[in-house]
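Can you keep this structure in mind? I'll have questions shortly.
Just one protein chain is left out here, and the rest sit where they should.
Order as written gives the chain letters A and B; numbering starts at 1 within each chain.
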Amino acid sequence: MTSYSNSNKKYSKILHETVNKNYRKRMIINKLVTVFAIVCVIAAIIPLGSILLEVVKNGASAISLEFLTQPQGSIGSGRGGVGPAIQGTIIVVGLASLIGAPVGVLAGIYLSEFAKEGKFADSVRFFNDVLTGLPSIVIGIVGYVIIVLAIGSFSVFAGAISLSIIMIPIVVRVTEETLKIVPYSLREAGHSLGISKARITLSIVLPSAKNGILTGIVIAISRIAGETAPLIMTILGTSLFFTGITGPVDALPLRIWRLASQPYESAHAFGWGSALVLILMILALSVGLRFLAQRRSFKVAI
Amino acid sequence: MTSNSKNHRNISSLFVMRKKRGDRLFYGLVIGAAGYTLLMVALVAFSVTRGSIDIFSAEGIGFVFQSNWNAVEGRESFGAFPYIIGTLLSSAIAMAIGVPISLAIAIFISEIAPPRIGTPLSFITELLAAVPSIIYGLWALFVFRFWVRDLIEKPLYDVFHGSIPFFAKTPFGLDIFTAGIVLAIMIIPIISSICREVMRVVPDSQREAAYSLGATRWETVRMAVFPYVKSGLVGAAMLGLGRAVGETILVTMVIGNVIGPGAIPTSIFSQGQTLASLVANEFNEASSDLHLSALIALGAILLVLTMGINIVARLLVKKKIKVSSGAKSQ
Partner (left out) sequence: MAIEETFDAKESMTEGHSLTREPRINETAESTERFKVRIENVNGWYGSKRAIKDVNLNVREKTVTAFIGPSGCGKTTLLRCLNRMHEMTPGAHADGRVVVDGIDIYGKSIDPVVIRRRIGMVFQKPNPFPTMSIFDNVAAGLRLNGMRNKTIIREIVEESLKNAALWEEVKNELEKPGMSLSGGQQQRLCIARALAMQPEVLLMDEPTSSLDPIGSSKIEELVRTLKDSVTIIIVTHNMQQAARVSDFTAFMYLGDLIEYGSTNQIFMKPEKELTERYISGKFG
């Protein structure tokens, strides 16, 4: 194998020439790409900064006790507030979560603990993916056709069902993914002690995946709390407080949309105020639940 | 001795019974929940079909290709064509702007920036993804559209309004172009975080192979990262496309909301309408059952469109992650 040094000598010169010729160009391309990437990062941060700035700046001046608790005064007057919308968002999102979270977690448990393979499990997975990708306005149609048309009225219930359909696939996926990470040895330990599968899942597997699942639920709730399109077709929006589960109700995103399309400065100010309230509610939810999750796991650790 | 073991057996059989009953109940619950999700899918399919039957029996398949939108009683005539075009055009603008930027951000965070910069940046993009679209819409309507108008459309108007007809009107900033850019802003955090997920699948040994040949960072991305996860990146972009096509409220606030044949865009600076935005705009004012049915049928078209996009996208992303996790275990 003496050829190496010969061939080495033969080609190294041309290789070095090529390398030298192209070196600067390659360095410049590398620099340009890096600069482009940094510019893109900045371009993406500017909207976030501007959105937060505008919402806080315009929203803070609108917020008062009256704004948070009273129904809207006459159009364009700038009186009253968005009390019904805040109440409505809490009711509709709360109800949707009461349906969506347990169904989502249980279905996730089914996929991860009971049916890893099989046609039924595969179709559940597939159609959950389909549901995740559906535009929310299409899901609003379900609430309208199935519930609003049936009971003859726009209603809290129709809104909650629609939002729960948006929530469920998110929770299913997070639950399945999180449970998959729980080491199999934990389950084996349970089996070797003769504990039933339901017990193992509920008292061993689920607690060790609790934080991940809770985070998933919070993400899903934040997502539906900001949804507007399906609410147009289900809860309609009203300037009155909650009257019953079969009656219409207001919600913050819907209120923001309606306020923004009015030609009055005062309405726009209310819109910004509502946006700030919505963001703060979502933030409080995620901070609160995370805090709760940490506290609980702390206790378990002791 | 014998009585003792008998007792034992009794107790254990008691356990087995309780265990079985509990197990069966629990199994019933979880499989019921899984079935419930399928029921929801069936409900979506049922309600969209049920709701759009009327218009399709009145207009036939022509509904998809017609441009009229007349809700006056007695002269009702509906067609979805302008809104399909509006949807595709606004999404195309969003993709043209959003995909390269998303990719660049993903590359910067996962391949270029050190963790102490990359970690907070990825947190910020997650934050952006959590902002509700109604708030993007509010910001776009009251803040961003003036940026578009003053920084892009006015200068173009000043230069071209004599020579090119569609710059003949004074720009507003409420048009397909603005809608496209705001959609891009909305989908960038989504696409870039999926791209990052996908790129994380590339084993470091691949990057090291490129570095050891004397590759620059960019060359390493091009040579070792991109080819490895190409289909996953395409899938990520398509998931973003699915979001852009289906986005409703944000679009209604900035696209200009025209209906009928006039909604067929003549340029990217035309005012327009998308499938979703028209449904949102007219749903509560629908004057007749046929009008309502036409709106639901727009939803049906949207459903078919997004489902197609999403299924292809998910297959691409999933295939990638399966292939590479298989390679890892080798």
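In this section, contacts are C-beta pairs under 8 Å (C-beta built on N, C-alpha and C of every residue); 3 or more make two chains touch, one makes a residue touch a chain.
The structure presented is a predicted model; accordingly, all values stated were derived computationally and were not measured.
*Asks:* Quick one: which of B:28, B:214 or B:261 touches the chain that's been left out?
*Replies:* B:214
*Asks:* Looking at B:108, B:177 or B:228, which makes contact with the chain not pictured?
*Replies:* Touches the omitted chain: B:228.
*Asks:* If you put the missing chain back, which residues of chain B would it touch?
*Replies:* Residue positions of chain B that touch the missing chain: 114-115, 203, 205-216, 219, 223-224, 227-228, 327.
*Asks:* Tell me which stretches of chain A touch the chain missing from the display.
*Replies:* Contact residues on chain A toward the absent chain are 1-5, 7-9, 11-16, 18-27.
Simple rule for what comes next: only the chains that are shown with their structure count from here on.
*Asks:* Please tell me the distance, in whole Å, between the geometric centres of chain A and chain B computed from their C-alpha atoms.
*Replies:* That gives a centre separation of 13 Å.
*Asks:* In their complex, what parts of chain A are in touch with chain B?
*Replies:* 26-27, 29-30, 33-34, 36-38, 40-41, 43-45, 47-48, 50-51, 54-55, 102-107, 109-111, 113-115, 120-121, 123-124, 127-139, 141-142, 144-146, 165, 168-169, 172, 194, 196-199, 201-202, 219, 222-223, 225-229, 232-233, 236, 253, 256-257, 260-261, 268, 271-272, 275, 278-279, 282
*Asks:* Provide the residue numbers of chain B that touch chain A in the complex, in ascending order.
*Replies:* So the residues of chain B touching chain A come out as 15, 19-20, 22-23, 25-27, 29-34, 36-38, 40-41, 43-44, 46-48, 50-51, 100-101, 104-105, 107-109, 112, 121, 124-125, 127-128, 130-139, 141-144, 185, 188-189, 192, 216-219, 239, 242, 245-249, 252-253, 276, 279-280, 283-284, 296, 299, 302-303, 306-307, 309-311, 313-314.
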